[in-house]
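A short worksheet on the structure shown next.
Apart from one protein chain that is not included, each protein chain of the complex appears where it belongs.
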Amino acid sequence: MIKVGIIGAGRIGRVHSESITKYVKGAEIKAISDVRVTEELKEWAKGMGIPNVYEDYKLILQDAEIDAVLVCSSTNTHAPISIEAARAGKHIFCEKPIDADVDRIQQVLAEVEKAGVKFQVGFNRRFDHNFKAIKNAVVNGDIGEPHVIRVTSRDPDAPPIEYVKVSGGMLFDMTIHDFDMVRYLSGSEVTEVYAAGGVLVDPKIGEAGDIDTAVITLKLANGAIAVIDNSRKAVYGYDQRAEVFGSKGAIQTANDTPSTAILSNVNGVIAEKPKYFFLERYMQSFADEMACFVDSVVNDKPTLVNGTDGLQPVLIAIAAKKSLDEGRPVKMSEIS
Amino acid sequence: MIKVGIIGAGRIGRVHSESITKYVKGAEIKAISDVRVTEELKEWAKGMGIPNVYEDYKLILQDAEIDAVLVCSSTNTHAPISIEAARAGKHIFCEKPIDADVDRIQQVLAEVEKAGVKFQVGFNRRFDHNFKAIKNAVVNGDIGEPHVIRVTSRDPDAPPIEYVKVSGGMLFDMTIHDFDMVRYLSGSEVTEVYAAGGVLVDPKIGEAGDIDTAVITLKLANGAIAVIDNSRKAVYGYDQRAEVFGSKGAIQTANDTPSTAILSNVNGVIAEKPKYFFLERYMQSFADEMACFVDSVVNDKPTLVNGTDGLQPVLIAIAAKKSLDEGRPVKMSEIS
Amino acid sequence: MIKVGIIGAGRIGRVHSESITKYVKGAEIKAISDVRVTEELKEWAKGMGIPNVYEDYKLILQDAEIDAVLVCSSTNTHAPISIEAARAGKHIFCEKPIDADVDRIQQVLAEVEKAGVKFQVGFNRRFDHNFKAIKNAVVNGDIGEPHVIRVTSRDPDAPPIEYVKVSGGMLFDMTIHDFDMVRYLSGSEVTEVYAAGGVLVDPKIGEAGDIDTAVITLKLANGAIAVIDNSRKAVYGYDQRAEVFGSKGAIQTANDTPSTAILSNVNGVIAEKPKYFFLERYMQSFADEMACFVDSVVNDKPTLVNGTDGLQPVLIAIAAKKSLDEGRPVKMSEIS
Partner (left out) sequence: MIKVGIIGAGRIGRVHSESITKYVKGAEIKAISDVRVTEELKEWAKGMGIPNVYEDYKLILQDAEIDAVLVCSSTNTHAPISIEAARAGKHIFCEKPIDADVDRIQQVLAEVEKAGVKFQVGFNRRFDHNFKAIKNAVVNGDIGEPHVIRVTSRDPDAPPIEYVKVSGGMLFDMTIHDFDMVRYLSGSEVTEVYAAGGVLVDPKIGEAGDIDTAVITLKLANGAIAVIDNSRKAVYGYDQRAEVFGSKGAIQTANDTPSTAILSNVNGVIAEKPKYFFLERYMQSFADEMACFVDSVVNDKPTLVNGTDGLQPVLIAIAAKKSLDEGRPVKMSEIS
């Protein structure tokens, strides 16, 4: 039984708290910290059986009983807190992205390596039952050598413009999950990126300097070609599909729906829309990534989403942004 | 190349004419007859390249060049014309049902046997690509021993009350195809029938002495149990599905649709309705039954829907009607 | 926040314990009892945070702090314990069936009514996301008036013969859920039952006096006709589907699968088998039935599966058994 501290009590911090409390054997939460400790937070923590609520995350890092921390604070603090945590000898689960800056990510990875602690990055979709089924088929050789990887990733609705402005851009905020998915499903590294993007959903997004629609082609080291298509707004819900096509076949997934019910009437044969909200859609993956992290710590196994897995999607996003800006394919070797 | 005469130029007679002309190698139509030879019919026959149009079907039977006849006239004439045709040495394709009267059917079968001519009954659904796929799976042993057979057969709309009154009743008019389907898919004979029926679609159908909704249970000689569910009106279209469940698995079919397109919008994920009209839905089966009949004649093979196959569904329908009337299961041995 | 006592710490008692602990707000488990208190049970209870483990369930009934009990003990004790619990003023969640004997069920219902306590029976499938989607469509009028209800319920494998011998028979042990489902989906009462059954899966089941395959037709008070098909063994997994067909359309559900992945290779286009194990398939429904029960107690609402809902399926099963034995449809009015 390990003891966990959670740094950041926002939405994702609470999601992980619930996962650990409800589904993960072998871990208990000893403390949670947040820059704003409200009555509501205290109440919530009490309900969850979390004994300590701090304003200062350093109290977590200083607690010798705590084995591992979850870094769920605001993105710009992921790197410095991770570094501190590594130096304090804590195993680290760090929400994605580690940082927008490559040097800072490298620094985190170096500290993690030096400290010899576990480090897992929050690319939860790798633990999703559907994508995992694809991955398993690829690893088992069911589809032979991968030739083409397709990822469709469309949000149910665009975020507020205020968020768009500080999000780092769609490629870093949203597509980054898909870059990770391509690496995960293909088992290969990206060598070149070409991004075609546009503003088709909302002109305000364009005015904020971002895109809302994209088709991104990725050449992979194993010769396969991947393509991601993104939209900030699919009116029918959260569209999350993938396909790997290879020498012996293809495997693809459909969206999860609230039920399998199909209504036949004068208007057609009508199935339900995909699950709309990412927490509903991906809850199982959040729980499983926690279980996996705890398992890595308890049983001294390598984490399934390691530092490189945290770094690479950021590098790919940088290449994709460069491609978009310069209207040409960009080699990964151009990105340091 | 055999020569064919068609007796009865109504809808089904013309469907078969088109099938032979367009799809069936090895046969040509020499003559067609109808009790009413209109200008329109002559025009149509000319367009089809049919050289002779008669009012008197006997001219077809007397034509020594004609090898085979299709009996597509009104139901009450199927038996007498088939008998005449057999005596004239013509191979016979007879539309279903051969007759509503079992003795008359027996008489036809006796004459056919005496004459040694081919005899095929128009249970076209046996040639449908979907039901054939089930049949093949059963015959290949893909589902092991059949345990449960389910047939769903729902018309897109109830026929006019005038038709209902002369139709012989839903069990004889509509379910008879499903009785044949159960025999076909199971490869076994029915031993007992229990019919539960009701008037749920249109009270006028009840007033006409018929039912419009039914669930019919059939015990089979091989121990399997079949169940048919019928409705005269499925607002979403012509619903024609079946499933055979057995010791090694199950095989089921879905409806055919005009296209595979699926529209995702705010209302749901919407596929097309089943093909609505029986000629659209079953055109391929009509063509294939003709090809099969011609093949039987040309290559002296047994027909795939023989006299027994024409008789049995009538016997089952009689048992089902008796069951409905008496509110109890009826053994086939009760029906002579 | 209500306090709950659980009587019976077998598989289902533990499932409900987990549901309450993990998913149900507003309830905590104060005690659990079992006729055999092992070290393992104590350990498990400790892990679940259940403070008291008793051998004698009466300690639970005597605890004034406990508001509600879950009766999860062996079937033959459901009725007497429920009666005692009602007399002790406890709200009751009782596993199905209440009893095999109708008089004893009636006695339980009378005591519950006298005590004015909540009473919910464990027909968990009513809370399943798929069946609930059908129910909602029916209630919303999406399919108009129900005409035909179809329930397919096939277990992945037959139980051990020892279990078969004491199970009360397939109709009482397995089909009883489907009888409940027909009532739930149709919103109507059964008036007549016809059961066709056979021994097709395993002759030993027949030797034990039971059937393993059945097709059961049910006439309903609203005129609709329902049909259930059962098998003790579907090699492809737990097959749990239903369809309601009505005047304005039809709604049907498919099986849940571990993922939506579809593999296309030289052998075909292959989806995953249905979830195999009932706990995996129905876990969401177990959690929701607990939440619903607690909600009824806390907010003084009627339970969603009440005493009548516990009684009726037993009556239908008795009628079905009589139908099977006598080879004829049996009216519910014949069953007292």
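Here are a few things to note about the model shown:
Note that the chains take the letters A, B and C in the order they are written out, and that residue 1 is the start of every chain.
Heads up, the rule we're going with is that a contact is a pair of C-beta atoms (placed from the backbone, for glycine too) under 8 Å apart; a residue touches a chain by one contact, two chains touch by 3 or more.
Quick caveat: nothing in here was measured; it's all calculated off a predicted structure.
Note on the chain not shown: across the whole complex it touches A, B, C. Only one of A:S17, A:T175 or A:S231 touches the chain withheld from this view, namely A:S231. Residues 22-23, 129-130, 132-134, 137, 142-143, 248-256, 258-266, 272 are the ones on chain B that touch the missing chain. Residues 234-237, 239, 257, 263-274 of chain C touch the missing chain (whole complex, contact as defined above).
Contact residues of chain A toward the unshown chain are 145, 147-148, 150, 152, 154, 194, 196-198, 200-201, 213-215, 217, 219, 223-227, 229, 231, 233-236, 239, 245, 247-250, 327-329.
Quick note on the criterion: only the chains that are shown with their structure count from here on.
Common neighbours of chain A and chain C, by the contact definition above: B.
Fitting chain A to chain B on CA positions gives a rotation angle of 180°, reported to the nearest 5. The most central chain, judged by the distance from its Cα centroid to the centroid of all protein Cα atoms shown, is C.
Comparing the CA-atom centres of all chains against that of chain A, the greatest distance is found for B.
Look at the contact of chain B with chain C and you find the same residues on each copy: over half of the numbers used there are shared. Between chain A and chain C, the centres computed from C-alpha atoms are 39 Å apart. Among all residues of chain C, those that touch two or more other chains are 248-250.
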